[in-house]
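First, the structure itself, so that you have it in front of you.
A single protein chain has been removed from this complex, and every other one stays in its place.
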Amino acid sequence: MADGLLHLQGVEKHFGGVFALRGVSLEVREGEILGLIGPNGSGKSTLINVAAGYHRLDAGRIRFGGADITDLPPHQRAKMGLARTYQYPRPFGSMNVRDNVAVGALFGRGQDVGVPRAAQRSAGQWLELLGLQAAAEKAIESLTLQERRLLELARALASGPRIILADEALAGLTPSEIERVMEAVRRIQAMGVALLVVEHNVKAISALADRVVVLHEGKVLAEGRPGEVLKHERVRAAYLGGHAGDA
Amino acid sequence: MVDLAQAVASGILIGAFYALLALGLTLGWGFLDTIDFGHFAIIFGFGYVTYELATRGLNPLMILLLAAPVGCLVGAGWRLVMRALRLDAARSLVFTFGVLVVFEGLSKLVWTADYRRIPIAQNPYAVGALTAGPLAFPVTQVVSFSLAVLVAVAVGLILKRTYAGKALRAAVLDEEMTRACGADVERLRLMLAAVGGATGGVAGVLVAMNFALYPNAAEQWIGLLFAAVILGGIGNPTGVVLGGMVIGVGEAVAQVLGATAVARLVGACALLVGLLLRPEGLLPSVLGRREG
Partner (left out) sequence: MRRGALWAIGLVVAGLLAVPTAIRSLGLPAYYLVFLYFFFFWVAQATSWNVISGYAGYFSFGQGAFYGAGVYGAAVLIDRHGVPYGLAVLGGALAGAAVACGIGLVVFRLRQIRGPVFALVTLAVAVALHSLVNNVRYLDGGVGIPLPKLEYPWGLSDVGFLYYAGFLVGLVAVGVGWWAYRSRLGWGLRAIHDDERVAEGLGVPTFAHKMAALALSGAVAGLSGGLHALQVRYVTADAVFALRVPLLVIMMCVLGGRRHWLGPVLGAGVVHAINDRLSGPGLGQVSEVVMGLLLMVVVATLPEGIYDRVKERGVVAGAVAAAVIVVATARGTVLLDALAIGVAAAVILLVMPRRVPRGGRWGRGRARMEVADG
């Protein structure tokens, strides 16, 4: 099992008495897109926060690129090549688009570490890759939701990641916008970056992901190829609220 | 042993006094998104006015009765000003810091930098004391203790039990939603500000009855009172009483143990230690869920 890139083993996390994750084990392989789906409150966002280092674990270990990162703070994980985006885009409000991306280039794993000028230059390349070059000098307030979502990805990408944890990158977008963001995600994958994509939109995730993991009430319910998993009895039950399976 | 018991008792009384001064602060920070140095201007403004009236022969207890309604008006008026400016918590902190500095400058112009104290002849309550066995309790502090506990418990119950209180707490988390549910949030806040102003006014009268006044006096209290607010959990009226008492008892006991120098540090230390052990305060803060 040691060939996976990001590896969660028996991860548990509870807030007060409420369990958000109860013994989740999953693996993201080098260069793949893993879809993470599940009903509201199933623990998807908690899982991202745990993997990125924002929550301390109650039990379990996390390995990344062969190293145990369970006790590392977020910025050290970022340096190792673990980047994330946010469900509600959180750009740096006082910087323009280019500088937002430059922060990623300046502090991440990329080669521009330490030189603001170089980071600003390479930010331009990342913006171009995701089709945001026209917005480079724009202030954050003037961006559309789609531009914000792409900016989240560009900023993560600029940090030179081996994996991006993308939290609902498609939520709230129109079908044509979704198409464009999905195109960007594929382009990122083509660079050899793995993605863990949390998504509500099952159709989109089926088209995008190599594999899918279904999370339900803090546990892994099913795992496999998108087509197979979605046909699974228990998955249907979880979504439709029935009691067909034994969860 | 009697010394220590007396120290604890006095500590509880003075702690409740701190709480009375800090009640308006904690309510303002918790529910009005205003960190209000202006509250100190209200307190010491009332203090100086009390000094003026009492030296002219008006009975301090009479002034105490008048202070509550006038304080209501001042608190509400101040809220309207702050509301019109639409400052968030951080900017309100700086803005009202300016207000306090202006107040200090003005009171230096009017009352000079000298200490002002109501003469004992006009203020017999400053020396009166109730006794219980070997313990003695100054009258003014008994008054402030009862008031602080009464107001804190009442406001606490209102916030917890009544519809208005629930609406105020809900508005901290999601103002739009609360409005959408039909609560007139702004009017409720105005009323809460009036209550805060009343406690400030009353506290000011009691300050003048207990202590000498001077323009920079507020600076002695700021650390102490905000320590009580944070220790007690921001926006928690019963918490601020508890926080005040922790500090009061700490000071009094340090004094008895002969560590006078330490006594003045108790507020600051309590704040630091409290933040380290329980940054969310001894009792829960209304902001806890929002900022968590």
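The letters A and B name the chains in turn, as written, and every chain counts its residues from 1.
Rule of thumb we're sticking to: a residue touches a chain if its C-beta (ideal position, glycine included) is under 8 Å from a C-beta of that chain, and two chains touch if they have at least 3 such contacts.
Just so you know, these numbers come straight off a predicted model, no measurement behind them.
Considering B:65, B:80, B:102 or B:150, the position touching the chain not shown turns out to be B:102 (whole complex).
The residue from B:4, B:73 or B:94 that touches the chain not shown here is B:94.
When the full complex is taken into account, the listed residue touching the unshown chain is A:45, out of A:45, A:70, A:125 or A:206. Of the candidate positions A:62, A:102, A:166 or A:184, contact with the unshown chain belongs to A:102.
Residues of subunit B that touch the chain left out of view are 29, 33, 35, 85-91, 93-95, 97-106, 108-109, 173-175, 216, 219, 222-223, 226-227, 230, 260-261, 264-265, 267-269, 271-272, 275-276, 279, 289-292.
Interface residues of subunit A facing the missing partner chain: 45, 49, 52-54, 73-76, 78-79, 83-84, 86-88, 90, 92-95, 102-104, 106-109, 114-116, 119, 155-156, 159.
Rule of thumb we're sticking to: only the chains that are shown with their structure count from here on.
With centres set at the average Cα position, the gap from subunit A to subunit B is 48 Å.
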